[in-house]
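Worksheet: one structure, shown below.
Not every chain of the complex is shown here; the ones you see sit where they belong.
Labels A and B are assigned to the chains in the order they are written; within every chain, residues are numbered from 1.
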Amino acid sequence: MLPLRPPYLLALFTLGFGAGLLGDHFHVATGTTRYFASAHQVPFLADSPLWFALAVGGATAGIAAMRAALPDVRTALDHRSAIGGVASVLALYALTAFLRGTPTALSTTMVSALAVIIWCVLGDRTSLRFGALAAVAGPVAEIVLARAGLFAYAADSDELGGVALWLPGLYFAFGIVAALLGELAATHADRSRPESTATA
Amino acid sequence: MLPLRPPYLLALFTLGFGAGLLGDHFHVATGTTRYFASAHQVPFLADSPLWFALAVGGATAGIAAMRAALPDVRTALDHRSAIGGVASVLALYALTAFLRGTPTALSTTMVSALAVIIWCVLGDRTSLRFGALAAVAGPVAEIVLARAGLFAYAADSDELGGVALWLPGLYFAFGIVAALLGELAATHADRSRPESTATA
């Protein structure tokens, strides 16, 4: 059995897909990243190759589903934490597009500190694991793709093996909020179940 | 009977008046907006025509009074939510003066996402209506005045019929916090009433 029903997974995928396109547009429009010709062998949507939006959408739904399958889902969360969480990640994504030309320690501290605050407000012990997972897996995947010549970070923002040192902080916040969305989807699904399933 | 007593209305008007002058100074000083000669036919205070500060002060007191007249005023709010709310709107106002030359989707997302977070923390279902009202009425009024030739937004910040696309987000946050101030003024007035009115 899936930990989340298909309509939830689809909604989460779509949210991540759209947020990925929007955020990637921030980076491309400010020259924080740029795609090379080799990336254009696949279709582009807005400023992004289709696989990027698919990957962000898939990661959103995937992390949410993994979280929903784990115990200790917080039931006191309401839709505000979801709305605020998504808004926080979008604002942080937007902030990272302002950081070209700033000293590395400065931009990294600012993004990482804000990501930590997002965890303090919206996270728990379990979401910390998903934040850490995203903070490692996301940058590693981007380093591999950058080395493969598909895209590059600007020369002043490529300190971490070719990607920006603030990138783990951004992915960390993403992982925290994707896990939170999984908790909300799980508890919302529970409440929407037909009453018969609640009989003892 | 007024929903809020005159001393409260005056304090709210004065707060909005001052915040309007300060925020407008941010925009003028950074070239985000500029007033034309036609605007100078009325007296200026600091960088703003008198009517601008009067309008912001009046809108603050007006929204607060409208909110106070509605049911479901939250009684658990304390002075921190008022202080934090006003500080949030001022910080967001200041942020909008940093956004010249940034891609439209980036600046709009950043301001709107932060405005949504302000709602998540400080708002409720009723304040959402005042946020929406302000987000529509404020920019519409500014579009009309900009078309009348009184002022203009910078050429890189005038995508919404002559005003910035982040402007609804800023007004939204303003409406949320003005409604919150109305709730606090209403409950504070209640507590300050002579005891006799509390007799059954």
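One rule holds in what follows: a residue touches a chain if its C-beta (ideal position, glycine included) is under 8 Å from a C-beta of that chain, and two chains touch if they have at least 3 such contacts.
These numbers were taken from a predicted model, which means no experiment stands behind them.
Colleague: One sequence, 2 chains in place: how many copies belong to the entire complex?
Modeller: Shown in place are 2; the entire complex has 3 copies.
As a working rule, only the chains that are shown with their structure count from here on.
Colleague: Distance between subunit A and subunit B based on Cα centroids, please, to the nearest Å.
Modeller: 32
Colleague: Can you list the residues on subunit A that touch subunit B in the complex?
Modeller: 22, 25-26, 29-30, 80-81, 83-84, 87-88, 90-91, 93-95, 97-98
Colleague: Using the touch definition up top, name the residues of subunit B that touch subunit A in the complex.
Modeller: Its residues touching subunit A are 102-103, 105-107, 109-110, 113-114, 116-117, 120-121.
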